[in-house]
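One structure is given here, and the rest of the page talks about it.
Shown here: the complex without one of its protein chains, the others still in place.
After this line comes chain A, so read on.
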């Protein structure tokens, strides 16, 4: 048996290596272009086309290698050009527009000049160009799940295999299922879908559960606003996820598996579907995997994009064709899940961690991260940071390191105000918590939550009340409506928060927010309702003074809530005769004063802020204040 497995796999690996070497050794430059959704959104398709055209026009031979996403959203479209004949190391270019692509084709590929002013860094150590590894954004990351993302072509299974892909499967097929479960247990891997449930334990329960047709589901519903880790992984390295699923199925004894992806991720759906096909063609999937008697079918189910369908019982309902509403647990899916069968549901990142664990061993995995949260965390860091994007770091790194070193800190010399972690289920932490290590337990203790990995950084120009309102608006809209606390309770939280942001807060509102929040947490049926009040509770805990300012002074400290702010023009700074602000006002609220300066008619102003943006930096005459009563009143002369 063992011999047959090796024979079959060696043939595959040899083919992969042959292709890899042919690519590497071809005496032509290689152009690697990031073509995941993020790259495409920034114009990578046009960039690729520009390269193709320029190469054809100038009769240059080069190979274009499309890859997934490396996680550096701020730099898309990203292109790495490996042009050994030029004498330079492979070079990382950022924001490569079609124009830049044409220019680089001519000047670098044809003439050997890498154009230093456009170089981000070299991807290898060398004497000529500083390496990207000198940047914290590169050297402080630890890539376990995303190790191959952005390096391989997600549409080519051989590219994955050439980077030792599917070797953990070969290893696993020679082990007993229990041995795999033990290895996963020893690694301490905890589910990356949010709750951090020990993965090995889940698999063990599923293995022990009675059922003829056990099922594996990969949860790629990813409905948190601003989170896109799972999409990126599926688009950039689908095979690592599939390999994890195959290992899981082998370990628990399942014959069927489903990747549950939201339909709003068309590229991920396409990439995974193709990957499944390719794996089947090589007998890494399907009937008789690598010649053994282990069979596994994986199919793709497209979810319709309801946030609540990421909750495991609702997810099962939706696959079964019902309305996606959560069910009371127990029974847990591992006992009775899809179509009544024991079902393991794991997040994309959880499953993608497993091949690495089996390849390198549980001890290696445990050496990364912290005692209670081994391994890495992947965050999509967005908001007020210089380098937003996907970041994979060892657990235990502090929020400060992540935000200020790795992501470059807050742009425009603004001050850090808060970081919202864990999306609509998570919490909002102030500067005092910047030294909190990022791991499941520390974040929960601080009142936030690992969640599935959304992180929004806020600077001083943001309003925590408005942020809470935003999340409650989300949870209320996404509430399935089944249970009373979530359906009606989140509505009341939202309506109080809306009142606060409109300056209609009353005494007692904050106590009401707190009391209702506690009941909604304790009374709701599923995790959506149980965690929906978290953004309110944490921000009330850490920013109560801001809430109070909204209620009693009708003041928004972040100057965000429109009803609580006003714009006015400082007449000492305004330049006589200048009409730039008046020209851009969409509602004709700017008028001329007697001495040919400008003022704002508060009854007309819609507070869009265009005038503030337009006012030349030399004057900076437009001021924003809260409460609105701080704006001096200037009467508008009657129209003649």
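Going forward, contacts are C-beta pairs under 8 Å (C-beta built on N, C-alpha and C of every residue); 3 or more make two chains touch, one makes a residue touch a chain; residues count from 1.
Just so it is clear, contacts and distances are computed from a predicted model.
When the listed names "Spore germination protein B1", "ABC transporter permease", "4Fe-4S ferredoxin iron-sulfur binding domain-containing protein" or "Acyl carrier protein" are checked against UniProt, the chain not shown comes out as "4Fe-4S ferredoxin iron-sulfur binding domain-containing protein".
Touching the missing chain, out of A:237, A:401, A:524 or A:565, is residue A:524.
The omitted chain makes contact with just one of the residues A:126, A:495 or A:552: A:495. Of the listed positions A:283, A:487 or A:573, the one in contact with the omitted chain in the full complex is A:487. Here the missing chain is touched by one residue of A:144, A:516 or A:631, and it is A:516. Mapped onto chain A, the footprint of the missing chain covers residues 306, 323, 325, 328, 476-485, 487-492, 495, 508, 512, 516, 519, 522-525.
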